[in-house]
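The other protein chains are all here in position, but one chain of the complex has been omitted.
Chains here go by letter, A and B, matching the order in which they are written, and residues are numbered from 1 within each.
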Amino acid sequence: MSVFPSPRPAAGGPIIDFDPAACCLEIEGLSLAYGETPALRDLSLRVPRHRVTAFIGPSGCGKSTLLRALNRLHDLNDEVRLAGSIRLEGQDIHAPEVEVAELRRRVGMVFQAPNPFPMSIYDNVAFGLRLQGGMRKRQMDDIVEWALQSAALWDEVKERLGSSAWTLSGGQQQRLVIARTLAVRPEVLLLDEPASALDPISTLKIEELIRNLKSQLTLVLVTHNMQQAARVSDYTAFLQEGELVEYGATDTLFTNPRLSRTENYITGRMA
Amino acid sequence: MDITSDIHNRHISRQFNQELEELKTHLMAMGGLVEKQVQDAVAALLDGDSALARHVVDNDRAVNDMQIKIDGECTQVLARRQPAASDLRLVLAVIRAASDLERIGDEASKIARNAIDLIDANNGSRGFVEVRMISEHVRRMVRDALTSFARFDTELALKLVHEDEEVDNEYQAAMRSLITFMMEDARSITPVLNLMWILRSLERIGDHANNLAEYVVYLVKGLDIRHTDPDDLDEQAITRKG
Partner (left out) sequence: MSRFGRARLPRGEGPWPWLAAGSVALSLLMFSGLLLLLAVRGLGHFWPAPLSLVALEDGRLLAGQVVREERLPGGAGRERLYLTANRDLDGAIWSWVAVDEIAEESHPRDLVVLERTRWGSFHGRLLALEDAAGRVEGEAAWQALQERLGELEALRRERAHLRDRVVVPLVRRLERGADAALAAELGAANARIRQLQARMGGTRLLLESVDGRRLEQPLEQVLRAWRPNAMSAPRKLAAWGHGVWRFLSEGPRAANTAGGVWPAIFGTVLMVLLMSVVVTPFGVLAGIYLNEVAHQGRFTRLVRIAVRNLAGVPSIVYGVFGLGVFVYGIGGTLDEWFFADQLPSPTFGTGGLLWASLTLALLTLPVVIVATEEGLARVPDHQREGALALGATRVEMLTRVVLPMTAPAMLTGVILAVARAAGEVAPLMLVGVAKLAPQVPVDGEFPFLHLEQKFMHLGYHIYDVAFHGGDVEAALPLVYATALLLVLVILVLNLTAIFLRHHLRARHGTVPRR
């Protein structure tokens, strides 16, 4: 697979460097601490547009923390201290004029355990649309159908849009959550271990969905299932103890990683 | 990164360590057997020992069985462990190496069969010098290939790649000499042809040893140097540590 586009791998360096114009998210010098405990240390990486980037690493390495920083979910936690910058399409997401709610619409998130609202399937998908307000019913119906189609759920639920979302199976609920996130047309979709609570078939369906969504959005996936990262992502970043250890094309990282730390993690070796 | 030969037994799963160790061990055992086959086949020819030659032919079954066994074990590892990075490369290298070793075994068997024909026809020892020289070279290559595999030694592997060029040259020279001999004496065509098959087998064995060396480089460095001209190889990259 050819590396996209015009990367400048510092000869043999472990961290791939993308052309900023091709990147959706730019993280520079990001350090984050929960109170006194550091979680991320001086992390810099670029996420390319319209590709799937995976964050892998052992428990506690900071991959979920990094993901949540991308849509400012840490704002809810008073104890979090943050340094460094995160840019979405060139704009600093922590700038004072940025409206957090709008940022979170542009950078959607899907969580580990499916968390549909206690409403009907239709209402779940339309939730974000209703927040924006001023939409006619016909238009909303169309968007709901489109979102459910994009999430590969339409055929299974089109007869019962009014029934409660909690009557769906786990895999269907997760796809519903993805549909409702898609409905607000985000630019980036963050997925925090989206299939870890699901059975293998549902997992594969979600992975297939991720592959299909690449053409519309940029996807960032956190997973502790390495085979999943290998199956689904184009680029993989390996984090350990809050640091970015290696970041490169998935094919290369899983056949011939540059650093022994990466190799040890991927092959299940003790350091 | 630096792949050393002990890297495959540091997994958290001890059983995985064991499985990979066994792969290597079985491959080495197969290599040892194959090396002996070659040695015996050549000795049978040079000493006129048809019993030994027949033994070599019969023993080829053992070589084939070993390849099947190793292939089966590799398949198991792939299916159950989904190995990645150097583990994956090791399994792939072992599969390919077993295949090449089996071919070496076949070639040794062919040498033995031709030796039997020559011995039965009682056809002198013309060309034995060349055979001896090339067979020594090639045997050494096989042994070095197996050593470099065992020790993950890319320098040694590189040496082998260049040596194969020499073997090819020696082979060409020997062929020319034998052709000249054939042209001089029409009665010698049949035995010389047998000899040429033997030389050809030896040359092939050298090629297979070359392949083994390429697999070692792939295993250690992740570089696929098959089908690359030896002059174009980036020796620095291959032999550099780390």
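In this section, a residue touches a chain if its C-beta (ideal position, glycine included) is under 8 Å from a C-beta of that chain, and two chains touch if they have at least 3 such contacts.
Only a predicted model underlies this, so the values are computations on that prediction, with no experimental measurement involved.
Colleague: Quick check: which displayed chains does the absent chain contact?
Modeller: A
Colleague: For the chain that's not shown, point to the residue among A:Ser85, A:Ser164 or A:Asn225 touching it.
Modeller: Candidates A:Ser85, A:Ser164 or A:Asn225; residue touching the omitted chain: A:Ser164.
Colleague: So which of A:Ala101, A:Ile201 or A:Met270 would be touching the chain we can't see?
Modeller: For the chain that is not drawn, the touching residue is A:Ala101.
Colleague: Of the residues listed, A:Arg51, A:Arg87, A:Arg180 or A:Arg269, which one is in contact with the missing chain?
Modeller: Candidates A:Arg51, A:Arg87, A:Arg180 or A:Arg269; residue touching the omitted chain: A:Arg180.
Colleague: Across the whole complex, list the residues on chain A that are touched by the chain not included here.
Modeller: Listed in rising order, the touching residues are 71, 73, 76, 78, 100-102, 104-106, 108-111, 113, 115-119, 127-128, 130-131, 164, 166-167, 170, 177, 180-181, 184.
As a working rule, only the chains that are shown with their structure count from here on.
Colleague: How far is the middle of chain A from the middle of chain B, if each middle is the mean of its Cα atoms, in Å?
Modeller: Here chain A and chain B have centroids separated by 49 Å.
Colleague: Considering the complex alone, what residue numbers of chain A touch chain B?
Modeller: The contact residues of chain A facing chain B are 226-227, 230, 254-260, 262-264, 266-270.
Colleague: Could you please specify the touching residues of chain B with respect to chain A in the complex?
Modeller: Touching chain A: residues 1-2, 7, 10-13, 16, 82-89, 221-222 of chain B.
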